[in-house]
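All protein chains but one are shown at their positions in the complex.
Presenting subunit A:
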Amino acid sequence: MLILMTLFSSCLFVSSSNIEDNVGNFFSSGHTNNWAVLVCTSRFWFNYRHVANTLSVYRSVKRLGIPDSHIVLMLADDMACNHRNPKPATVFSHKNMELNVYGDDVEVDYRGYEVTVENFLRVLTGRLPPSTPRSKRLLSDDRSNILIYLTGHGGNGFLKFQDSEEISNVELADAFQQMWQKRRYNELLFIIDTCQGASMYERFYSPNLMALASSQVGEDSLSHQPDLAIGVHLMDRYTFYLLEFLEDIHPASKTNMNDLFKVCPKSHCVSTPGHRTDLFLRDPGSVLVTDFFGSVRKVEITVETINLTSPIMQTEEKSAAYGDLQKETYSFSDQLPVSEIIHQKPKQKDWHPPDGFILGLWTLILLVFFKTYGMKHLKHIF
């Protein structure tokens, strides 16, 4: 328990139950540190937008307080210094050079050909060679909230890495399960902006996962912000609106996950963004966006000292606030009906007339045929 608590009661005459509530709110999230893994998997100039996507998320999490030491940024190509970039040393997210997400203090941890499926999975699971520097590691623990953001070209059930390999949704789900078993996260928010993005999270089965995707299976995620001067699309639609949404968040804002789910409705996105919360134990409405996007230490200033050393109060508070933590002490299989999750019902197929109907139709056609031509003509036909 690394939280440094300085709690003072704001009023002399506050009833004890009120204080309890306040303290309960204070401990609502069970995490003590925040991490982010931001990955752009595609290279080449015409994939400018994927780099811009990743950098815009990077910008937001950094602005909300996650330090570079807690961000693993993987960029498969260097757009800012591409020969074809008419505005060198910039990566814009908005048309007409409104917002440069490249900034002047981007720390890229994995770049170019280092962005591979293997490296990505090794970062997640922590199975890195001992020589790997700290900046390239995800040093999270069971009190960490992790944001994982992926963007690139994908299909149903896979995401391409650099035109040469791909990660499948099963691999990804297994990696998360391994992270859970190794106690590498407390809660995990997964966001992916790619075509058929929802297919990437449908195989997840580890607890405390929340996932968002830019499009459903069978849908393409589309690009946005065509810029004639730069000559490419600057952003993808989903991340563009995500960025717009995040720009309005400040460290103290009370925006919760339900607001995040509403980002980029179909009218803006053209594709249908999806989200999955069945693995997540808390109510998304009570989860702040800054729980994942920021590194927020809660400080409230009061005048009076509140005595928290009383054992009764502490246990009560703990049981109220860390409900999900206690569950964590159970074995993994008890927590969640994993088998049910794995054997989820496949998506309903499109409706088509029942076979009997088609059979009947054919029979009818044949009947009409024989009725018109009569049985005696059959020998002429055959």
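Throughout what follows, a contact is a pair of C-beta atoms (placed from the backbone, for glycine too) under 8 Å apart; a residue touches a chain by one contact, two chains touch by 3 or more; residues count from 1.
Everything that follows uses one rule, which is that contacts and distances are computed from a predicted model.
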item	value
Record-based protein name (UniProt) of the chain missing from this complex, from "Eukaryotic translation initiation factor 6", "Proteasome subunit beta", "Exosome complex component RRP41" or "Pyrroline-5-carboxylate reductase"	"Exosome complex component RRP41"
Touch with the omitted chain, as defined above, among A:231, A:265 or A:360	A:231
Absent-chain interface as seen on subunit A, which is shown	44-46, 82-86, 88, 226-229, 231-233
